[in-house]
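Missing here is one protein chain; the remaining ones are kept as they sit in the complex.
Lettered A, B and C in written order, each chain numbered from 1.
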Amino acid sequence: MIDKSIAAVEAAVADVFDGARIMIGGFGTAGMPDRLIDALIAHGAKDLTIINNNAGNGETGLAALLKARRVRKIVCSFPRQTDSHHFDALYRAGEIELELVPQGNLAARIQAAGAGLGAIFTPTGYGTLLADGKETREIAGRHYVLEYPLHADFALIKAHRGDRWGNLVYRKTARNFGPIMAMAAKCTIAQVGEVVPLGALDPEAVVTPGIFVQRVVATGDARRAAA
Amino acid sequence: MIDKSIAAVEAAVADVFDGARIMIGGFGTAGMPDRLIDALIAHGAKDLTIINNNAGNGETGLAALLKARRVRKIVCSFPRQTDSHHFDALYRAGEIELELVPQGNLAARIQAAGAGLGAIFTPTGYGTLLADGKETREIAGRHYVLEYPLHADFALIKAHRGDRWGNLVYRKTARNFGPIMAMAAKCTIAQVGEVVPLGALDPEAVVTPGIFVQRVVATGDARRAAA
Amino acid sequence: MNRLDREQMAARVARDIPEGAYVNLGIGLPTTVANFLPADKEIFLQSENGLLGMGPAPAKGDEDPELINAGKQPVTLLAGGCYFHHGDSFAMMRGGHLDICVLGAFQVSERGDLANWHTGAADAIPAVGGAMDLAIGAKQVFVMMELLNKSGDSKLVAECTYPLTGLRCVSRVYTDLAVFDLGPDGASVIEMVDGLSLEALRKLTGLVLRDGRASVCIPE
Partner (left out) sequence: MNRLDREQMAARVARDIPEGAYVNLGIGLPTTVANFLPADKEIFLQSENGLLGMGPAPAKGDEDPELINAGKQPVTLLAGGCYFHHGDSFAMMRGGHLDICVLGAFQVSERGDLANWHTGAADAIPAVGGAMDLAIGAKQVFVMMELLNKSGDSKLVAECTYPLTGLRCVSRVYTDLAVFDLGPDGASVIEMVDGLSLEALRKLTGLVLRDGRASVCIPE
């Protein structure tokens, strides 16, 4: 019997190694796997490269990981926010590397990794600073920039419900990067509100098929609102 | 009020023009929009380029469109089947052009069109006849072929249920190419078993958001099996 | 001279959004356009973080931290709306599926180049978000901004001096003083506030500015 569910959040991240490339789901705090990040901080892995849309908000989650100085480099689209002071301080001190990627290229590069593509020509960013030095090409009268896939060793994501085969459904806009990050990482670890019995998820409504998920941790704090 | 549902299947395909590029959903007969194809045959548009996984089965649907000699070219992955005799005859007579595309490249090129990419480097087909004359590149030690997006003027697809905003859900393996073709065509026309009231489709389970669908035609013959 | 205030600008933009349009409203000022969309028309608002059919802000106490817009403010979902992941969301943008996107700007060039993500200041922390995707993806890109910056310089310019977001992508600019159509031949004025002359507007912007007031048909 295959059971990808893991009881302890600590065990779920136990094999994260120093220098790992880690995707972390979430758009701001919606969909951010806070419990997995807390466990990662406790675990102690350092020199990490983090791929996330943002660079932390306030004091918790990714911001706390940054504050703990575990992150060498961050790949994101929107680091500057009113409450991104931990990132801001590290950045201004030259203590963190930033690779700024337009949000749609971030998504497309993550998808390219998941789908096994070698590179993609994307129109986003053409003619801007963020395409400086990159290969470009005109195709059918339009200009494109060549962008490469973003792979990761681990993806930490948050979903609403999961089952022991790793199938996932999400909740509202907390879905965001979860499904595409799950496809792009060697090991995807999903924090879910609850693990439901096999067959309880509608096979037509599963968003992330279990093949893309290696571990599922129930936190028991699923929102039970409208959805 | 926006209502994309159309009562008559004939009206749904009335503006298909001679020489149009048309994607047709389906894997074999599962997901094939038979009613829309019948209407297209009655409509009379000719010199069409058809993008489908196959090249018709038996006497109905795409096979009937081929038999009626409306198709100049077909782009597909698997034309040769035990019951693809109409295609076979046209092909052997030199009366239809065939662009053979590996199934995953067919899907990826359709997705590239829907997502606005200019081209993709795909590993599939590298070193084979189907990459002859195509640009190739080694990226991170692996070989890739450059493939271009497949766009279409129309997509004719079959879904299970739709609403007046064009949101769609599918049924079992009839889903196949429907969602990605809907994203790649200028005008997507969906044949659905039934049109349900707005809000009746679970917003977490909508597979094709209405933005990708221009017309919905209810055929009233939805399978009401298990799903 | 009846300079439009920000609400009037938002209302003016809203007038040009037809029923059935798929629209993305950028963070900040463009977000307020939603307040002026007519209640009797169905217009589809998309948010880059994965929803289509975005409704108004929830009642106090009904906020859901997992139902937010691109500005991370709580929103609602209309009946008929739906959720999707970031891949599909940006395919909507990049793939040309949105009819209109409305963005703010630091500068717009008369041929439609957009600068709205980075001041270029040496100590600024750069952040781009979805701006570059929206700029090049929607069928029409509208910019709304005050025409002059705090120093009194026109933000509609011959060539942008700030770092670009996208090239030749803006089709129309709504300002507090006038509305401009942009294209390969430069800007034309399609509306001005009462009391402003084309000559005065040319002086303010330093641009040639064709007169497009007669030839333009504004969609209802």
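Here, a contact is a pair of C-beta atoms (placed from the backbone, for glycine too) under 8 Å apart; a residue touches a chain by one contact, two chains touch by 3 or more.
Being a predicted model, the structure only gives us computed values, none of them experimental.
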Visible contact partners (per top-of-document touch definition) of the missing chain: A, B
Contact partner of the left-out chain, one of B:T49, B:N176 or B:Q191: B:N176
Which residue of B:G31, B:G56, B:G162 or B:P209 touches the chain not shown here: B:G31
For subunit B, the residues touching the chain missing from this view: 27-31, 53, 77-81, 87-88, 91-92, 98, 100-108, 110-111, 122-130, 143, 170-180, 207, 223, 225-226
Touch residues of subunit A, complete complex, unshown partner: 1-2, 111, 113-117, 163-165, 167, 183, 198-199, 201, 203-204, 206, 209-212
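Going forward, only the chains that are shown with their structure count from here on.
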Inter-chain centre distance, subunit B versus subunit C - centres from mean C-alpha coordinates, in Å: 34
Where subunit B touches two or more other chains at once, by residue number: 115-117, 203-204
Multi-partner residues of subunit C (at least 2 other chains): 77, 83-84, 87, 90, 93-94, 137
